[in-house]
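Up next, subunit A:
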Amino acid sequence: MSGGTLNLLIGLAMGLNLLALGSSRLPSLIRAMSLQGVFLGVMPLLMEYETLNWRVVAVALATMVGKGVLIPGLLRRAMRAANIEREIEPFISFVPSLLLGAGGTIAAVALARALPLLPEHAGTLLVPGAIASILTGFILLIGRAKAISQVCGYLILENGIYLFGLLLIHSTPLLVESGILLDVTVGVFVIGIIVDRIQRAFDSLDTRKLTTLRE
Partner candidate 1 sequence: MTPGALLSLAAISLVAGLVSGLWFSRTWLAFTLAGAATGLGAALSVLLGATDWEWRSAFSLGGEFVHLRLDGVSAMFLALLCVVGGAGAVYAREYWSEEHYPASAPRGRCWWSALMLSMGLVLTISNGLHFLIAWELFAVSAFFLIRLDRQRPEVRAAGWLYLAASHAGTVCLFAFFSLLAARTGSWELGPMREQTALAPLFWIALAGFGVKAGVFPLHVWLPSAHANAPSHVSAIMSGVAIKMGVYGIVRFSGWLPVPHAAGWVVTGLGATSALLGIAFAFAQNDFKRLLAYCSVENVGIILIGVGAALLAVTHGDATWGRLALAGALLHVWNHGAFKALLFFGAGSVLHATGTREMSKLGGLWRTMPWTTGLFALGSIAVSGLPPLNGLVSEWLVYLGLFDAAVSGGPAAWAAMPAAIMLAMAGALAMASFAKAGAMIFLGAPRTQVAAHAHECGMGMRAPMLTLAGLCVVIGLAPILFWPVVARAVGSWRPAWVTMEAPVPLVTLGSVHAGLAVLVSAAAAWLWRMAHVNGLRRGLTWDCGYATPSARMQYTSASFGGIVSGWFRWVLQPERKMRRPRGHFPAEAIRLERVPETVLERILGPVSAVVIQASSSVRRLQHGRLQFYILYVVAGLIALGLLVLLGGAP
Partner candidate 2 sequence: MTLILDLILRLAVWLLLAPLLPGIINKVKAWVACRRGPPVLQLYYDLAKLWRKGVVLSTLASPGFIAGPAVAWVALTGAAMLMPLGPAGSALSFRGDVLLLIYLLALARFCTAWAAMETGSAFEGMGAAREVSYAVLAEAAIIAAVLSLSVQTGSVSLVTMLSPSAGAGAVLLAAGLFTVLLAENCRVPFDDPNTHLELTMIHEVMVLDHSGPPLAAILHGASVKLLLFAVLLVQAVLPMGELPPLGVAGALAAGVLVVTVGVGLVESLLARLAFRRVPLLLTTAFLLCLFALLVAWKGGAK
């Protein structure tokens, strides 16, 4: 039954990817991302529910708090400071990114077949979901002009990797957990700080302004 729930959650996460790709308004983008973070936080609990131990719980909590609350909050603050509401003229506009994302998701499902899985993972959507989120992350990173959207893209990319990491959470917990914790630190501290600093230095979050360093 848990596998079903897990796949359901992953499917929702994939849906959120498309939402993130399609929305031109930053708040909805952030909301999609944070929601995805929360879903991801739930997953380990689902996977490990019979052998539940404190580490898994910690990971789950860290994820939910970090990706679901802290970072979105930070981004919202920066957004308000820079008072930007929406993504204007992105490098890849919304419909194409949607199509790309959708196509990518389909391709991901197909591609996942190429990689052999262990029987216990055979049924899950973990791999396609991971690939799809990674793809979404890249599309946002490449296609959006606002620093905030790029950060969201980066975090969705991380979410994808996290999804993938769940394959290993049983066998090599430490790798996964440390990875997750590091994501959170990257996300929270560094990116947050830099976004803030850039907002102050350029008093805008439009990366079009950040092209003075060039050949």
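The set was built so that all candidates are chains of the complex that A comes from, given by their letters.
Please note the rule applied: a residue touches a chain if its C-beta (ideal position, glycine included) is under 8 Å from a C-beta of that chain, and two chains touch if they have at least 3 such contacts; residues count from 1.
Since the structure is predicted, the reported quantities are computational estimates derived from the model, not experimental observations.
Visitor: Which one of these touches subunit A in the complex: 1 or 2?
Guide: 1
Visitor: For a test of understanding, state which residues of subunit A touch candidate 1 in their complex under the given definition.
Guide: Going through subunit A, the ones touching candidate 1 are 91, 138, 141-145, 150, 207, 210-215.
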